[in-house]
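Only one protein chain is missing from this complex, and each of the others stays in its spot.
By letter and in written order, the chains are A and B; residue numbering begins at 1 in each of them.
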Amino acid sequence: MNSIILQIASRYVRWLLLIFAVIALLRGHNYPGGGFIGGLLAGLSIVFEGFAYSPRYALDKLKFSPAGFIATGLILIMASFLPGVLTGGKLMTGTWVSLPFLFDWEVKLGTPLLFDTGIFFAVTGVTLLFFFSLKQDKQWK
Amino acid sequence: MEIILAILVGVQYTAGVYMLLRRSILKFIIGIIFMSNATNLLVFLSAGITSGSPAFLGESAERTDELADPLPQALVLTAVVIGLGILVFILALKFKFFSVTGTDDLDQLKSTEE
Partner (left out) sequence: MQRVLLIYLLFAPALLWLPERIKKQRALLFALVQLGVFAYFITRIPLLSEVPLIREVTQWIPGIGLDLEFTLDGLSMIFSLLISGIGALVFLYARAYMKNYRNTGRFYFFLFLFSGAMLGLVLSGNLIQLFIFWELTTFLSFMLINFFHEKEASRNAAFQSLFITGFGGLSLLTGIILLGKVVDSYSVSEWILRASEIRESPAYLPGLILILIGVMTKSAQFPFHFWLPGAMEAPAPVSSYLHSATMVKAGFFLLARLNPVLGGTTEWTFIIPLVGVVTMLTGSYFAITRTDLKSILAYTTINALGILILLMGIDTKLSVKAALLFLFVHAFYKASLFMIAGMIEKKTGTREIGLLGGLVRYMPFTFLITVLVAFSMAGLPPMLGFLGKELIYEAKVQLPGIGALILVLGVVSNVLMVAVSLLFIYRIFLGKGDSMPRIPDEKGFLLLLGPGILALLSLFLGLFPGLLGSTLVQSALAVVHAEGVEVKLKLWHGFNEVFMLSVMTVVLGVGLFLLMLRKKVIQERWNNLNQRIFYIQLTRVFTAALDQFVRFSERKTRVLQHGYHRYYILTIILFAALLIWLQIFVTRGWVIETGFSLQPFYISGLVLLIILSTIFSAVSNSRLTSIIALGVSGYGISLIYLYYSAIDLAITQILVETLIVVMFVLVLQRLPRFARLSSRLTKIRDLAVALIFGSVMTLLALKAIRLEFSAPISDFFLTNSYSGAFGRNVVNVILVDFRALDTLGEVVVLTVSAFGVSMLLRKNNSEK
């Protein structure tokens, strides 16, 4: 399926989807979105590219194996448990820091966000692994 | 409206069971999707349904009573994603099964010997 239209479209759609995914992730705590949605979107963006060119191409361009994504995600999730313990609470206690940001804004960073980012990466990795596993085939060169 | 949605649940379950009882593995997998959709809907329904007031807290961060119940939503969300994982796994199994045995018939799965 070497469609030129799809390939050109994918160049832009891919980035659009990725940006959208990151926004969904970051907004997730207060507005619709979150790690799952972000992860699925990010996964879909690469799946889209795989359809447009070939899975091999998409995989090469990724420079990062799907299993690596999953591992990163799980490590982030584990990391998000630690601050709660270190500050004397139970495992998985949410811990927050607020950073004064430009002007009047205040950015609240907390372990749930880290956790959500972990989910983001893990779900992206899972989606990609699904896709590339099912897709490896001769006729789709 | 609940009655109509309940009927929808029933129809999805009926279709799911019907497909589960087919001999073709692909139909069987489709049956599983129907079953999981129906179950998700059932859980979602069982908390009562509210339209137009999602579980978001406003600027005041005060809760109001009309908000939809967030718990079943979270539960179903989890279930949907896990459903995807299970489904793809079954698909892969089915694919492997077909490429080894060359059959789509569940009855051929009867014996474990070659």
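Basically, a residue touches a chain if its C-beta (ideal position, glycine included) is under 8 Å from a C-beta of that chain, and two chains touch if they have at least 3 such contacts.
Please read all numbers here as calculations on a predicted model, not as lab measurements.
Trainee: Could you tell me which displayed chains border the chain that was left out of the figure?
Mentor: Computed over the complete complex, the missing chain touches A, B.
Trainee: For chain A, enumerate the residues touching the unshown chain of the complex.
Mentor: Chain A touches the chain not shown through residues 28-37, 40-41, 43-44, 47, 66-67, 70, 73-74, 77, 92, 94, 96, 108, 110, 112-113, 115-116, 118-119, 122-123, 125-127, 129-131, 133-139.
Trainee: Residues on chain B that touch the omitted chain in the whole complex?
Mentor: Residues 1-24, 26-27, 30, 33-34, 37-38, 40-42, 44-58, 61, 63, 67-71, 73-74, 76-78, 80-89, 91-96, 98-99, 104-107, 109-111 of chain B touch the chain absent from view.
What we mean here is this: only the chains that are shown with their structure count from here on.
Trainee: With chain centres taken as the means of their Cα atoms, state the distance from chain A to chain B in Å.
Mentor: 24
Trainee: Considering the complex alone, what residue numbers of chain A touch chain B?
Mentor: Per the touch definition, chain A meets chain B at residues 30-32, 36, 123, 126, 130, 133-134.
Trainee: Using the touch definition up top, name the residues of chain B that touch chain A in the complex.
Mentor: Result: residues 54, 56, 77, 81, 85, 88, 91-92, 95 of chain B touch chain A.
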